[in-house]
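Every protein chain but one is kept in place in this view of the complex.
On to chain A.
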Amino acid sequence: MASEKGVMLLDFWVSPFGQRARIALAEKGVQYEYKEENLTEKSELLLKANPVHKKIPVLIHDGKPVCESLIIVEYINEVWSDKAPLMPSDPYQKAQARFWADFVDKKVYDCGSRLWKLKGEEQQAAKKEMIEILQLLEAQLGDKKYFGGDSFGFVDVAFVPFTSWFYSYETCANFSVEGVAPKIAQWAKRCMERESVAKTLYDPKKVYEFVCFLKKKFGVE
């Protein structure tokens, strides 16, 4: 990789992990070059920038790659520290933010995938788990405007991309996010009022189209 000055993001349009990076960059007002990857034919640049996992997103800053979406978000927050702080300054609040972002990482994507990949009893089990996850997150949010309190923060960035997948989860597993976790549903709407989020997330129907494409590809019916 040439040590070119500037910021580049290797990404895939619908990836919620990539969207975390895009939202963080937008919150900070950072100019960057977006490069869409074809995940069935990964570019030389991606393979070189992330040889260990060969996955997106990868942030390349002045020629140096940063991998793993939450690590990228912390990096963006630390480097462009002059505006929109995404982490609280209090060490205990920081630890809480890292814990809940990690919780989203461990739970939401995998459980969500099981909702559209599986049928019957297994799908019911995944649905039960997803409802529990949403309710735990709702308890954590409480009556706050954002997970970060009054300001949009690390946990908000970590979780908000998955809100465009809610429609897919609801349709595949037959439940309502608003029904089981109304505060989360309202929080999702509040986040969409932020330009960084509105410009990054795709319409839930478009995400559902993508899920249907994946279902066909994996032979799920």
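We adopt the following convention: a contact is a pair of C-beta atoms (placed from the backbone, for glycine too) under 8 Å apart; a residue touches a chain by one contact, two chains touch by 3 or more; residues count from 1.
Simple rule for what comes next: contacts and distances are computed from a predicted model.
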item: Name under which UniProt lists the unshown chain, selected from "Thioredoxin domain-containing protein 16 isoform X1", "glutathione transferase", "hydroxymethylglutaryl-CoA lyase" or "Sestrin 1"; value: "glutathione transferase"
item: Of A:Phe12, A:Tyr34 or A:Tyr75, the residue in touch with the unshown chain; value: A:Tyr75
item: Interface with the undisplayed chain - residues on chain A; value: 52, 61, 64, 66-68, 71-72, 74-75, 78-79, 91-92, 94-95, 98-99, 102-103, 136
